[in-house]
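Heads up, one of the protein chains got dropped from this complex, but the rest are sitting where they should.
Per-chain numbering from 1; labels A and B assigned in written order.
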Amino acid sequence: MAKNKTILYAAILAFTFIAPFAFPAFGTQLATLWLMIIVALTWDMTGGQMGYNSLGNIFFYGTGMYVAALISIGMVYDIGDYTNAAGGGIYKFTDLQYFGGLALGVLGAGLFCSVVAVVIGYLTFGLRGPYFAIGTLGVAIAAGELVSNWDWVGGGQGIALPVYPGDLDTGKIFFYFLFAAVGVSTFLFAKWLYGTRFGAAINAIRDDEEKADAMGIHTLRYKLYTWAMAAFFVGLAGGISAFQLIHFEPLESAYQTINLGIFMVVCVLLGGKGTLWGPVIGAILFHLFKEVTWNYLLGWQWVALGALIVVTVVYFQDGVMGYLMHRYPELFGIKVDEKTREEVA
Amino acid sequence: MDQILGNIGLLFEFPVVNLKIVLDGIMVGALFALAAYGLALVWGVMNVKNLAQGDFVISGGYVSWYLVQNGFPALLGVPIAFIVMWGIGWVVYKLVISRVIERDLFTSLLATFGLAIMMAQILNLLFGSDTQSVDLGYDVLYFFDGFIDVPIAKLIGVLMASALAAGVIIFMKSSRMGQAIRATAQDARAARVMGIDTEKVYAFTFSLNSAICGAAGAIIVMVWVIQPFYGISYSIRAFVIVTAAGLGNLPGVIAAGLGIGALEQYGAHIFGIGYQQAIAVMLLLLVLLVRLIQQRRNRQVLK
Partner (left out) sequence: MSDIIINVQNVSKSFGGVQANTNVTMQVETGGITGLIGPNGSGKTTLFNSIVGYHPIDGGSIQFEGQEISKLPVQQIARRGLLRTFQQTRIYGAMNGIENMLISLPHRKMKIWDALKTYTREDYERADHLLEFVGLYEKRMLKSGDLSFGQQKLLEFAMALMNEPTCLLLDEPTAGINPTLINGLIDRLKRANTEFGITLFVIEHNMRVIMNMAETIYCLAHGELLAQGTPDEIQNDQRVIDAYLGAH
C-alpha cells in the first residue's frame, strides 16, 4: 500500500514536470488549474477541516495581487506617478528589477495576507455559520469597491505590470512552474498539518466548537492561525497571478467574488469537503467542466456554471471523496460495526 | 478629503439638504424593506437564507420593463411582475429550495448563491447588460426654492410599496394561510402534527417572497435603474436589514430598512456616488460587528 502511494505521488510529480512541455498549447490553462488547486486546498483548510465556510477568501487573492504589484513597482518608481500614467509604457524594468520585484512582491503578498487574515479573523470569527459566510463575502465585496475608488492604486482601471522579459512561451512555462511550486507546497503543507494535533484541534472545532471551548482548546487562536496559513498561500497565488495577467483591475480580476471566489467553494464540494484529495480532484473536474463549457456553450457558459453550482450543492454535496468514503469505508481505515453497515445497506 | 469635508459642511450650511437626503433615503428604504421582509419570512419559516433575493427583485424589474417595451401601461407592470415572479418562485422552490430546507444553512446559502449567478446571467443574455428604466412621464415637484425635488413617480412608488406591505401584513394576520405560515415558523414539527401541510406552506411562502421581490423590482424600475448584475447589492442590503432587525419583527424590519436607506444616502452624499456599493457592504459589516459586540457581552456568539 505504502509502495503504491509512493508510485502514485512520483507519477503525479513527473506529470507536473512534463505537462507544460507535452501540452504547450494549454500552458495557461494548466497554470490556472494549479491556481484552482491552491485556492480549493486553502478554502478547505477553513471550510472543510474547520467548519468555517468563508465566501470571502477571494479577498486574499485580490489583496495578494495588489500587494505584489505595489511592492514590485514601489521598489523602482513612485506608485502614484506610475498608476497615473496607466500603462503609458514609459516605465522600464531591468531583468533584476523584474525578478527581484516579483520574488519580494509575491512573498510580501503572502505575508501581508496572513497578517490581514489575523486582523479580520479576530473580528469575524465570532460569527458562526451563515453569518460568517456573509460577513466574509462582505469583506471581499467591500475591498473590491473601496480599491476601485482608490486612485493611488489605479482606481477602477487597475494596474498594468511590466511584461515578462523573456519570450512569450518561456514566460508561460515560468508562471506554470511558479503556480505548480506553490500548489505542491500547499498540498504538502496541508497533508502535514492535518496529521498534527493542530489538525485534530481544528477538526474538533468543526464538529462541535462549544465542546472544544469547554475542553479548553484555544479555539480563536487556532481559527486565526488556520486562516492566516490559508491566506498566506492564497496571497502567494494572487501575487503570481498579478504578474501573469500583466494587467488587472479590481472588480473583475482581483476581487472577483462571483468568479474564482465561488469557484473555489464549488471545487471543494465537488471533490469532497474535509478531505486532502477532495479539493484537488474537485479543482480538476471543475476546471475541465469550465474549459469545455467556455469553448462549446457560447454565451451560456455562465448559466451552465451557475447550474453546476446549484446541482453540486443540492444533489452531490459530499463530493467524489465523500461518495467513495461512504461506499468503501475500509479504504479510508474507517471501522464500521457490522450491524450499522447492514442498516446503511 | 477636502471634498468629503466640503460635503459634510454643506449639510450644516444648508439644513434643507438633510431633508432631501432623508426623504430620498426613506423612499429607497421602503423598497429595501420589502425585499428584507421577504428574506426574513423565508428565513424564519423554512430556515433558508436566500442570497438570490436581489436577483428576484431585478427579475421583477425586467418583467415590468419588458411589458412596457411591448406597450403595456407602466403601472400595470407591478401586479403582473407580482404574478409572474410568483410562478418563477414556485418553480425555483420545487427545483432547488425544497431540497435544501432540511440541510445545513451553508447549503442553502451556497445553492441560492449559485442561483443568483444563474439568474443574473440569464437576464444578461436575454436583455443585455445596459442599465434600463421605465419613464412614467410624470412631473417633478419642487419645494424650498427648488432645493428639494420630489418626482411624482417616486411618490407613487412609495405609495405602492406601502400598499403592498399593508396587504402582506393583513394577509399574514387574518388569512388561514397566513396563520399556517406563522405556525410553521414557530415550530414546523408541531405544525405538522396539527395537520398543517408544511410542504405546501413552504412552497407558498417562497412564492410569496419571490412575488413581493418582483413587485418591489417593478417599482424600482420606475424610479431608478436596473441592470442584470445589481441583484447582489439588494441581497446584501436585505441581509443588513434583517441582521439589524432580527427575524419575525416586521416593524423592526421597516424601521431598519428606512434607516439603512437614509444612511446610504448620507454616505453617498458625503463620499460620492462611486462609494454607494461600498457603503451598503460596509453597513453590513458594521451591523454584524455591533451585533457581535452585543453577543460577546452575553458570553455568546452570533449564530
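Rule of thumb we're sticking to: contacts are C-beta pairs under 8 Å (C-beta built on N, C-alpha and C of every residue); 3 or more make two chains touch, one makes a residue touch a chain.
What you see is a predicted model, and the numbers here were worked out from it, not measured in a lab.
K.L.:
Specify the residue from the set A:53, A:219, A:253 or A:301 that touches the hidden chain.
P.N.:
Considering all chains, including the one not shown, the answer is A:219.
K.L.:
Tell me which residue among A:115, A:163 or A:200 touches the hidden chain in the full complex.
P.N.:
A:200
K.L.:
What is the set of subunit B residues that contact the non-displayed chain in the whole complex?
P.N.:
Its contact residues with the unshown chain are 297-300.
K.L.:
Quickly run down the residues of subunit A that touch the omitted chain.
P.N.:
On the side of subunit A, residues 193, 195-198, 200-201, 203-204, 207-208, 210-222, 225, 334-337, 340 touch the unshown chain.
Following the convention adopted for this analysis, only the chains that are shown with their structure count from here on.
K.L.:
Just give me the whole-number Å value for how far the CA centre of subunit A lies from that of subunit B.
P.N.:
32
K.L.:
If we count contacts the way the header does, which residues on subunit B are in touch with subunit A in the complex?
P.N.:
For this pair, the touching residues of subunit B are 49, 96, 99-100, 103-107, 109-111, 113-119, 121-122, 124-125, 232, 236, 239, 243, 272, 274-275, 277-278, 281-282, 284-285, 288-289, 292, 295-296, 301-303.
K.L.:
Tell me, which parts of subunit A touch subunit B in their complex?
P.N.:
Within the complex, subunit A contacts subunit B at residues 53, 55, 123-124, 126-131, 133-135, 138-139, 141-142, 145-146, 148-149, 258, 262, 265-266, 269, 299-300, 302-303, 305-310, 313-315, 317.
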